[in-house]
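For this view, one protein chain was removed and the others were kept in their places.
In order of appearance the chains are A and B, and numbering begins at 1 in each one.
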Amino acid sequence: MTQGTLVRIYLSERDGRLQELIDLLHDQETLSGLTVFRGSAGFGPSGKLHGSGLIDLSLDLPLVLEFFDQADKVASVLADLRPRIAPSHLISWPIDLY
Amino acid sequence: MTQGTLVRIYLSERDGRLQELIDLLHDQETLSGLTVFRGSAGFGPSGKLHGSGLIDLSLDLPLVLEFFDQADKVASVLADLRPRIAPSHLISWPIDLY
Partner (left out) sequence: MTQGTLVRIYLSERDGRLQELIDLLHDQETLSGLTVFRGSAGFGPSGKLHGSGLIDLSLDLPLVLEFFDQADKVASVLADLRPRIAPSHLISWPIDLY
């Protein structure tokens, strides 16, 4: 078991930055894995609720980009990410990695 | 970087409480963000498995309502939430918030 860190970046479908960030994390940061989750509803600092209906065709649903790695590797990736991500849209927490 | 707390509430589509909780968290607790994730399968304390098929039209899939904020703000929201949520359906953990 080693100490790792899990990172989350909160995006929305409409802001169109998902592919740019996937490319950055894959090509430049050479992470060994990454997962994107699409929320089925949510609201952000605007307070406007997205996707609250049972069937919702909105293209502005929340997207969460998530990755983890050993803590020292993630620290350097976080330093690169912070200037690119709006405040309160980037979080991390420690994990045990098996 | 500040200390935050992430909170998760586990619901199912069938219990129909999602909108009530979103309204509470948005209007009364004035959270700055919230995301709902729909699980693709799961089971709860009943032990009954929901949504195990590859294509599943069940309306009883797991719903996870998630939010985070600064730790002191979340502590007050948690105090309001606890009497409203069944035991073992509410969890939290500390995060770093950038």
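Convention: a residue touches a chain if its C-beta (ideal position, glycine included) is under 8 Å from a C-beta of that chain, and two chains touch if they have at least 3 such contacts.
Just so it is clear, the model here is predicted, and its values are computed rather than measured.
Undergrad: Touching the absent chain: which residues on chain A qualify?
TA: 4, 6, 18-19, 22, 26, 32-38, 63, 68, 93-98
Undergrad: Could I get the residues of chain B that touch the absent chain, sorted low to high?
TA: Touching the chain left out of view, chain B contributes residues 10, 37, 39-45, 47, 49, 51-52, 62, 64, 78, 82, 85, 87-88, 90-93.
Everything below uses one rule, namely that only the chains that are shown with their structure count from here on.
Undergrad: What is the distance in Å between the mean C-alpha positions of chain A and chain B?
TA: 18
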